[in-house]
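A single protein chain has been removed from this complex, and every other one stays in its place.
As written, the chain order gives the labels A and B, with residue 1 at the start of each chain.
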Amino acid sequence: MKILKFISFAIKFDLIFLRTGLFIFIFNLIPNLYLLKHLKCFVLKLSGINLTINSAFILAPLIVDLSKNISIGKGVFINKYAHFDGNEKIIIGNNCQIGPFCKFYTTNHDNKKLEYLPILLGNNIWLGSNCIILPGVKIKDNVKIAAGSIVNKNITHGKLWGGVPAKCIKE
Amino acid sequence: MKILKFISFAIKFDLIFLRTGLFIFIFNLIPNLYLLKHLKCFVLKLSGINLTINSAFILAPLIVDLSKNISIGKGVFINKYAHFDGNEKIIIGNNCQIGPFCKFYTTNHDNKKLEYLPILLGNNIWLGSNCIILPGVKIKDNVKIAAGSIVNKNITHGKLWGGVPAKCIKE
Partner (left out) sequence: MKILKFISFAIKFDLIFLRTGLFIFIFNLIPNLYLLKHLKCFVLKLSGINLTINSAFILAPLIVDLSKNISIGKGVFINKYAHFDGNEKIIIGNNCQIGPFCKFYTTNHDNKKLEYLPILLGNNIWLGSNCIILPGVKIKDNVKIAAGSIVNKNITHGKLWGGVPAKCIKE
């Protein structure tokens, strides 16, 4: 009975991530050719990400835990090894440039209780390499964020932010 | 003679990492299904990691240089792209939650001399994404470490640590 209970739980659990896992796996097999840009977006659309097929140029490998909550605007470029957990909404505005190894996490662990908060990026945002955007963060349009920054609160003013945690460097 | 010497050295060197390399390679081919949780732990056990087969849920890809010095407790969850060098003991206590891209390094380079120091994590520790735990660090039970922190000394008090290097944020 214990085994049946485990299998039943496991199947329910795995089904949540199956569509994302399958299509992100296929996406990561497609070479990073600009010529295949539309095919790559199409496969991401099949995984559940909300984007238009001719909208973005996204490089493999891309790491996604759950696709259905993710929206990507037009003219977006996402570099290698970007990681989206996607447990809550992650909305990337138009013409954003996401550097390699950038990480978007919507999950907080608080005393064993999980909390999910959305991430909202405006338009024309540039994220340097290896930035981490934490749960609940909103970033206004036209902001540049320096490489390696950890953004733990909303960015509502300024032009350049950076550091751990991120602070305004240039107004 | 020089070639023979090189081959002899290379074979000795490669044999040290062969078991780890082979089974971690196989581990990383297994899909991240909860249903395959036990199989995944079993393959990690074959690689030389000290863990019980029904103890942990560990996501691929996992990066391990040397498995035999690593011990993982019960109820542990390890997210994608965690990196353990394993040149000295790395002990992860029970019910720890390790975020994606967390890195555990036991090797110091000091004026071309290598120094190896163990890492010891207690129970119920939560590591945010992209944390680096440096050689020799011990972390007490029930600590939460913020994303992107670099832990370079023992954590013996407090509830929340974070920053570069990590400092106590909440007692």
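Criterion: a contact is a pair of C-beta atoms (placed from the backbone, for glycine too) under 8 Å apart; a residue touches a chain by one contact, two chains touch by 3 or more.
Because the structure is predicted, anything quoted here is derived from the model rather than measured.
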item: Contact partner of the left-out chain, one of A:K37, A:K74 or A:K138; value: A:K37
item: In chain B, positions touching the absent partner; value: 7, 9-11, 13-14, 17, 21, 63, 83, 101, 103, 105, 109, 130, 132, 134, 148, 150, 152, 164
item: Residues from chain A at the interface with the omitted partner, ascending; value: 31-35, 37, 80-81, 97, 100-101, 126, 129-130, 144, 146-148, 163-164
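What we mean here is this: only the chains that are shown with their structure count from here on.
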item: Chain centre separation (chain A, chain B; CA means) in Å; value: 25
